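Here the complex is missing one protein chain, while the rest keep their positions.
Going in written order, the chains are labelled A, B and C, and every chain counts its residues from 1.
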Amino acid sequence: MHRYFKAKITGNVLFNKDYRLLSVSPLSEFAVPSAGQFYMIQVGNTLDPLLKRPFSIFRYKNNTLKFLYRIRGKGTNSLSALRQGDTIQLVGPLGNGYQPPEGNFIAVAGGIGIASIFPLLERFKKKAYLFYGARDKNELLMLSEAGKLSRDIFISTDDGSEGRKGFITESLKDFLDTQLCAPTIVSPPGAPRSDLKIYACGPAAMLKEVSKIVTSRNIKCYASLEEHMACGIGTCLGCVTRVKGQSKTSRLPDGVRERKEQATEDWIYKRVCKEGPVFDIEDIVWE
Amino acid sequence: MHRYFKAKITGNVLFNKDYRLLSVSPLSEFAVPSAGQFYMIQVGNTLDPLLKRPFSIFRYKNNTLKFLYRIRGKGTNSLSALRQGDTIQLVGPLGNGYQPPEGNFIAVAGGIGIASIFPLLERFKKKAYLFYGARDKNELLMLSEAGKLSRDIFISTDDGSEGRKGFITESLKDFLDTQLCAPTIVSPPGAPRSDLKIYACGPAAMLKEVSKIVTSRNIKCYASLEEHMACGIGTCLGCVTRVKGQSKTSRLPDGVRERKEQATEDWIYKRVCKEGPVFDIEDIVWE
Amino acid sequence: MGIKKEGFKKRKTSRGKTDKHEPRKPNMSVDIAGLRLKNPVMTASGTFGYGEEYSEFFDLNRLGAIVVKGLSIVPKKGNKTPRIVETSAGMLNAIGLQNIGVKAFIDEKLPFLRQFNTPVVVNFFGDTVKEYVCAAEDLSREAESAGGIHALEMNISCPNKQSGWIVFGTDPKIMKQVVSSVRKATRLPLIVKLSPNVTDISLMARVAEDAGADAVSLINTITGMAIDVKSRKPVLSNVIGGLSGPAVKPIALRMVWEVCKAVKIPVIGMGGIMNSRDALEFMMAGASAVAVGTANFVNPAATVDIIDGMERFMLQEGISDIIDIKGSLRV
Partner (left out) sequence: MGIKKEGFKKRKTSRGKTDKHEPRKPNMSVDIAGLRLKNPVMTASGTFGYGEEYSEFFDLNRLGAIVVKGLSIVPKKGNKTPRIVETSAGMLNAIGLQNIGVKAFIDEKLPFLRQFNTPVVVNFFGDTVKEYVCAAEDLSREAESAGGIHALEMNISCPNKQSGWIVFGTDPKIMKQVVSSVRKATRLPLIVKLSPNVTDISLMARVAEDAGADAVSLINTITGMAIDVKSRKPVLSNVIGGLSGPAVKPIALRMVWEVCKAVKIPVIGMGGIMNSRDALEFMMAGASAVAVGTANFVNPAATVDIIDGMERFMLQEGISDIIDIKGSLRV
């Protein structure tokens, strides 16, 4: 395994407004990523910014790794100043990634979540019903390519500047409740509804809504989560999320008692970087 | 006065081994520098490195300011990574600069000290006897141009790879003691020796040696000093150097006494960035 | 607290006058220790000299207050060089409190500062309680007779000659003694500048409050050190120095937040403020005003950039009075 390597930047171009496409070519052996995995990427050359930042693999082709990123704060600003020819360090691929879909599937991408979803579309061509939402049409990236790679594509923007006005989860709900009834579109007649898997990546608010939608309809869904990360490899415990489960109780010496809250809770923390970033949405305990 | 301005980098090219030439073009009005003055220059885009770094004006032409610098540590490394088209902030010109020579003069440059001396050569063409020393021939920069601009040039390197082997102060001493006697070279016959001014910039060890040489021979000499600087404009008091002088004594209230050491000392601190960087060498109190 | 109420009243009056149809300039004035500042941005002592140098870069009238380099009754030469060294996102300084002395300040520097309608806060210190008191007396006398000095700031992060060079500001008893003594020596608003090199900063703030301080300011620099590996020598001639700059900001902000919960007197926050966002963080944590130090070295116009940035923020967020930012942290 070669999950820590240097790479030469072969491109770092303005994609669209605040978005950039970073292409790097590893300078040594490296492991091949799968959809939904991510890399911790060095974003500057000094100690400020200090930590690497996590980015989903967007494309992997001809020994080039590509990342689609949105300029948000210090780290992504610094990254955007790096240029072709610069050398940076990467750690990855990290995390579990998406379990490969069997047959057709539904993909839900909110905003920059498309970066994580895209490799699914590319690997499983014409299998996805893609639901893609963003704040406005400028934030809908890779639209024509995504359309070509999908079986069908549904677009929405918060301001209605492209596609349906509103949240993409509305489009998803409608689709599930109306079109899904037409068996030809999704699966052979008679297939159980739960065979239809959903893959979702986007803001927490969107994922929570997706969670509601799929739970009431008993559909399997995998969601990719985000958390602040320091290490990306499971050691800092910075990136945890609540999932269903029971803490093991250990026999305690006399006079030492378990914290009360803890003993009665039915959730445990898992690391988004290690046990995730993709979780079965029904396991997630939203805060 | 416009001593704080943004400028576009028009060049930042490898000059020779560890040396680079930075060219910037100010984006707003700015004051014209004179030889021996310096600028505080932004060397990075984040908070590490934090402070600006001082660099002598090397050339000023066609609204372009040029700086010759040696890559030493964090700051200069970071500066060397900036590129054409980047915008940086500068404060300057700062400090007193060299008092303009009248007639012929002697210039002594050690290593990167040439950056500070060079504008004197360029402004007062063919007036200087230039003594230029460096560790080896790779560190002798701008040699042919400096030669053309000087009346005569004397070279030395520590390792003898170019010019005389040894310290440049040896060449200076020989020149003063032998050639200076031939009146045609330096000044009209009969002129007092003390009319011949020396301008020196280089490492502290070199300046101390120059100081000895000129004191015993009663020659006027201006030396440009270096100190760690935070502000460059006289407010942090980080860059002080000892010069001859007496502290004012203030009448003190009963029960409060002056520190003993302080009361008896015959030197005071001056700020290299404000009262310097150029000092009359006889005023400097070497530690 | 009376002062603050007065502040509210004045604001109401001025508000009444504003045209409601234009995006009005937010009210940025604050009251501290009996002083009204046109905005909450002050300079940090030792990073702004006596004001002269910066007057070339911007109009000193724009500042909330000018805090000058620390003065002592006996002029001080300070330490040998190197006195400063950069560290990661910070700097260490060991200037050694070099200063021209109270008398020379009054004679040579104060006339310049009197030209501006910006309050002048004089930072001072001493090796002994006696020296503190003398400095406070001389400065107060000048303030009463000729004006131009609007408040005093006591730097207590220096060692006490009479108690084995323990730093005044790290021992509650020694600190109480020196603050009470100075309190008796001056009627000027008295700001006590706390040292961060303590276990319990809230305790020290309360000691200052009880001893009669009108306000506290914090943080002073944190003691630190750097070594040159090649020569195996400390980089600073003084071996240790004081850390300032963005590196210390998280620590400073935490301390300011703690102190704001512990005392009733106004708090002036500082430590690593580089931009208006940083300044707002300190105000939200509860500071009534902020001081800008190391940033002045990086950008000579840092203070005015910060004032402008805070005003822009208030306009964007629709905040008409800075008092609505102070202590507005939601925890």
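Note that contacts are C-beta pairs under 8 Å (C-beta built on N, C-alpha and C of every residue); 3 or more make two chains touch, one makes a residue touch a chain.
Predicted model only: the values in this text are computed from it and were never measured.
The chain not shown here is touched by just one of A:K17, A:R135, A:K165 or A:H228, and that residue is A:H228. Checked against the hidden chain, the listed residues C:A33, C:A247, C:V292 or C:I307 yield one contact partner: C:A247.
Summary of contacts with the chain left out: across A:I9, A:L47, A:L143 or A:V243, the touching residue is A:L47. Between the chain not shown and the residues C:M28, C:L92, C:I156 or C:A208, the one that touches is C:L92.
Those residues of chain B that touch the chain absent from the view are 47-48. Against the chain not displayed here, chain C makes contact via residues 87-90, 92, 170, 197-200, 222-227, 229, 231-234, 239-241, 243, 245-251, 253-254, 257, 272, 277, 280-281, 284-285, 313, 328-331. Listed by residue number, the positions of chain A touching the unshown chain are 1, 3-4, 47-52, 74-75, 89, 91, 227-241, 247-248, 250-253, 255-259, 262, 265, 268-269, 274, 287.
In this section, only the chains that are shown with their structure count from here on.
Chain contacts in this assembly form a complete graph, since each chain touches every other chain.
The distance from the centre of chain B to the centre of chain C, with each centre set as the mean of the Cα atoms, comes to 36 Å. Chain centres here are Cα means. That of chain A falls 47 Å from that of chain C.
Chain A and chain B have centres, each the mean of its CA atoms, that are 56 Å apart.
Shown for chain C are the residues in touch with two or more other chains, namely 88-89, 246.
In chain A, the residues that reach two or more other chains under the touch definition are 47-48.
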